[in-house]
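I'd like to ask some things about the structure below.
For this view, one protein chain was removed and the others were kept in their places.
For reference, chains read A, B and C in written order, and residue numbers begin at 1 within each chain.
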Amino acid sequence: MSFSNEAILLIHCEDKPGIIAAVTNYILKHGGNILDLDQHTDSEKQRFYMRVSWDLQDFDIPEEEIETHIEEELGDSFNMNWKLHFSKKRQKLAIFVSKQQHCLYDILARWQTKEWEVDIPLIISNHEYAGETAEKFGIEFHHLPISKENKKEQEAEQVGLLKEKEIDLIVLARYMQILSSDFIDEFRNQIINIHHSFLPAFPGARPYHSAYERGVKIIGATSHYVTEDLDEGPIIEQDIVHVTHRDDVDSLVRKGRDLETLVLSRAVWKHIQRKTLVTANRTIIFN
Amino acid sequence: MSFSNEAILLIHCEDKPGIIAAVTNYILKHGGNILDLDQHTDSEKQRFYMRVSWDLQDFDIPEEEIETHIEEELGDSFNMNWKLHFSKKRQKLAIFVSKQQHCLYDILARWQTKEWEVDIPLIISNHEYAGETAEKFGIEFHHLPISKENKKEQEAEQVGLLKEKEIDLIVLARYMQILSSDFIDEFRNQIINIHHSFLPAFPGARPYHSAYERGVKIIGATSHYVTEDLDEGPIIEQDIVHVTHRDDVDSLVRKGRDLETLVLSRAVWKHIQRKTLVTANRTIIFN
Amino acid sequence: MSFSNEAILLIHCEDKPGIIAAVTNYILKHGGNILDLDQHTDSEKQRFYMRVSWDLQDFDIPEEEIETHIEEELGDSFNMNWKLHFSKKRQKLAIFVSKQQHCLYDILARWQTKEWEVDIPLIISNHEYAGETAEKFGIEFHHLPISKENKKEQEAEQVGLLKEKEIDLIVLARYMQILSSDFIDEFRNQIINIHHSFLPAFPGARPYHSAYERGVKIIGATSHYVTEDLDEGPIIEQDIVHVTHRDDVDSLVRKGRDLETLVLSRAVWKHIQRKTLVTANRTIIFN
Partner (left out) sequence: MSFSNEAILLIHCEDKPGIIAAVTNYILKHGGNILDLDQHTDSEKQRFYMRVSWDLQDFDIPEEEIETHIEEELGDSFNMNWKLHFSKKRQKLAIFVSKQQHCLYDILARWQTKEWEVDIPLIISNHEYAGETAEKFGIEFHHLPISKENKKEQEAEQVGLLKEKEIDLIVLARYMQILSSDFIDEFRNQIINIHHSFLPAFPGARPYHSAYERGVKIIGATSHYVTEDLDEGPIIEQDIVHVTHRDDVDSLVRKGRDLETLVLSRAVWKHIQRKTLVTANRTIIFN
């Protein structure tokens, strides 16, 4: 938790001997001290995944040149997919919300209490309700109601706002609209949704009603990156709470709210720390 | 946990004012001291459910006459569905098992250590593996392999054995065969199965493979009463464990085993205590 | 979740035959329809506990006379301790907070989103930090710093404010001051605290540091009614999260925050619903 800057390198590629040695040698050679290394090999699919972070204080490559440098010294030899982040960069979040505001309030509280060192310059909603909350917290709010007819234009408007504010991550905090493929494509692996069931059970609308009808003894919540397939994107985090025959639909909704809030925030927190990596339709969540 | 005998009355009927008063008055009038009462009203469906137990020591109706007596004094007036049990009656369990024996061992341990005060006179399997275990614990074992051709006869054989041993509850402890409607009908709400997923997700075969494919972050187990609809019977108990990208299918199977064991045993324990009541396709689980 | 009014009666007394029958007869006789009844008998200590609620719509005793009526018809005969509440009465909460605001924000969100149908007319803090938050939400805020010298006067000031606002429940939402016996006595079983450990482990100051030192694999939070004995009051709710060797003190504090928030809010929610009953140094938490 120091204030100095650290480099975070996320890697995935075909598994071959020598990747860890090559990467750690590279960091060592240039004066970087490794702070954390977490590695995973999927032996079935022969894939290699790694997250490594190092202190930049004595690193002898200037920050703006590290990317080129890594590509030359490492990327080529192992045919790596990799991404470099700097811990000091504050990420910019936009929150999309519909009527229910519990997830919104939770995120705003984490931001206000500085638990999350991020910026939240934008809240977008298809309803008016959250406007007052946005104002209370001094955040720009856009009411963009969606209908079949105006969806295309409204999404264009959204994309414009997101680009203008240089948003890094879109959090769908109980946003009850389906995003178009074009929109999703624009922000691949940068949109996190919370679905109010333990997927793949009860996808789509009204999962608490379905859970009640089925007579389950647990209800769940799932946060995932949004893809073109509704409620089928790579899962980041899931959790459940126990329920009983005493819980009617209202009670399931109430118990589910706390769960949605927690599961969404845990997922966002992992993304913010650059601890997530998407591969095919699953996530690697580093320590 | 005294050794005296107690009566356990399970009731469900249409909700009307006065049921609790009528039942508790009845018990009081005849010298019974209520040990426990748990009641639930489904206000949406206007249904009333209750479990009440009382000490029989000073109860002035002889045990063998209580049923007739309740029918006369209570059953008629409220059009009740009810069932009477006596705590001192030891229940008889039969265990059905296929290849995997973790649930079997767990149940046998609870029986041997007297955690469960039941009798287990019968183990049936479509494989030979569990025979040695049965012998070790001194329990009659029947190897009844099932094929398309012999299913009818083998089930007849099973039913014969179950009747002969006066079995109260059939525990499917990872028994990988589908029971016929006739068989199920014979033992309505007396067959408990363990399914190795959080239903309704991943019904049917190979749920851990499906869970791995979907990239879920939790795996589950579900115990339920067996009905004609595969994996759709009334759920008694469910639970989950968290998993990560590090868990391959083998690892999911391993983690799942402990969960299956626990979830099945919790469900059986509730049934044994007469704390379960099936209504439509859900269970009421009393305190 | 209807809008009509219901009566909630909490009872505890020595266990004797006939209490349930007497109470349910009473309600029935006067036209009340029981909505929920939960009862518990501590057979070791021979104590009886009950919570029963009924619809007041057709009840033939006027609300303002029910208390006197119950005392006459029921209280005397069983030497009952009892308390009557009406569901429609909105409770008034005061929040005490020090520097950390995560519990405060959580409570305010539940109030603003109408998850909790309560009033929050007062926030008191020994620091200035929460003043801005209070203002944001339009709640009266009093900064009352506490020192050895001024504690008596400041508490007098606090009591004055609490009386003036007719506060029903004081929530210590990470309030890091010890209340005097006099203060506690004034609000017996009306003050709920959150302690950041699984009590009785790690009472007092800096529990996360102690947890780290001990090398535990779980951390916890405990909400309890405040008594004269620090961190030893009757426990309402406890929960834990798993931690690993990777969690340093900062990380424990971070993980603990979500836990504190949840555990405190669950406890307050139970109190608000009139589902808690304190007996000796434990709580009965009704369904």
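Heads up, the rule we're going with is that a residue touches a chain if its C-beta (ideal position, glycine included) is under 8 Å from a C-beta of that chain, and two chains touch if they have at least 3 such contacts.
Since the structure is predicted, the reported quantities are computational estimates derived from the model, not experimental observations.
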item: Residue, one of A:17, A:62 or A:138, that touches the chain absent here; value: A:17
item: Those residues of subunit A which, in the complete complex, touch the missing chain; value: 17-18, 20-21, 24-25, 27-28, 32-39, 41, 43, 287
item: Missing-chain contacts mapped onto subunit C; value: 40, 42-44, 49, 198-202, 214-218, 220, 234-240, 242, 244-246, 248, 281-285
item: Subunit B residues that touch the omitted chain in the full complex; value: 1, 100-102, 105-106, 108-109, 112-113, 115, 133, 136-137, 246, 250, 254, 257-258, 262, 265, 287
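In this text, only the chains that are shown with their structure count from here on.
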item: Interface composition of copies subunit A and subunit C: same or different, split at half; value: same
item: Whole-Å gap between the CA centroids of subunit A and subunit B; value: 42
item: Two or more partner chains touched - positions in subunit B; value: 43
